[in-house]
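Complex shown without one protein chain; remaining protein chains in place.
Up next, chain A:
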Amino acid sequence: MSPRRVRAETDAVGRRERPLLITVDGEAVGGIDGQTIAGVMLAAGRLGWRRGVSGAARGVFCGIGVCFDCLVTVNADRDVRACRRRARDGDVVTLQSRWPGIPGTARESGSEDR
């Protein structure tokens, strides 16, 4: 099993859901309005999305913008912390990697050129 969203119908907080759709490396991924990009990806069953220096997968670790494990490209913006960016309907998310080995994935810079 994977992360998931509490079902709205049974959620004690009594909330509504307005669906939204983003794409992640070209694939459609559904979420709801108000979620972060990280929340959308987690609830859609994606746990790791960025590749570190060795090629190993990374996803959310700190959840509050401190560890930078969750970086993705959103539309034209690179190095966006997915746990802090609200998803907007139609966002185009591209996965990033610091591993030299994957063609076709946005290469991520080291800290030098930040």
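Convention: a residue touches a chain if its C-beta (ideal position, glycine included) is under 8 Å from a C-beta of that chain, and two chains touch if they have at least 3 such contacts; residues count from 1.
Note that in this section contacts and distances are computed from a predicted model.
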Choosing from "Fumarate reductase flavoprotein subunit", "FAD-dependent pyridine nucleotide-disulfide oxidoreductase", "Cysteine desulfurase" or "ABC transporter permease", the absent chain's UniProt record names it "FAD-dependent pyridine nucleotide-disulfide oxidoreductase"
Those residues of chain A that touch the unshown chain are 1-6, 11-18, 32-36, 39, 42-43, 47-48, 52-54, 56-69, 71, 76-77, 79-81, 83-86, 110-111, 114
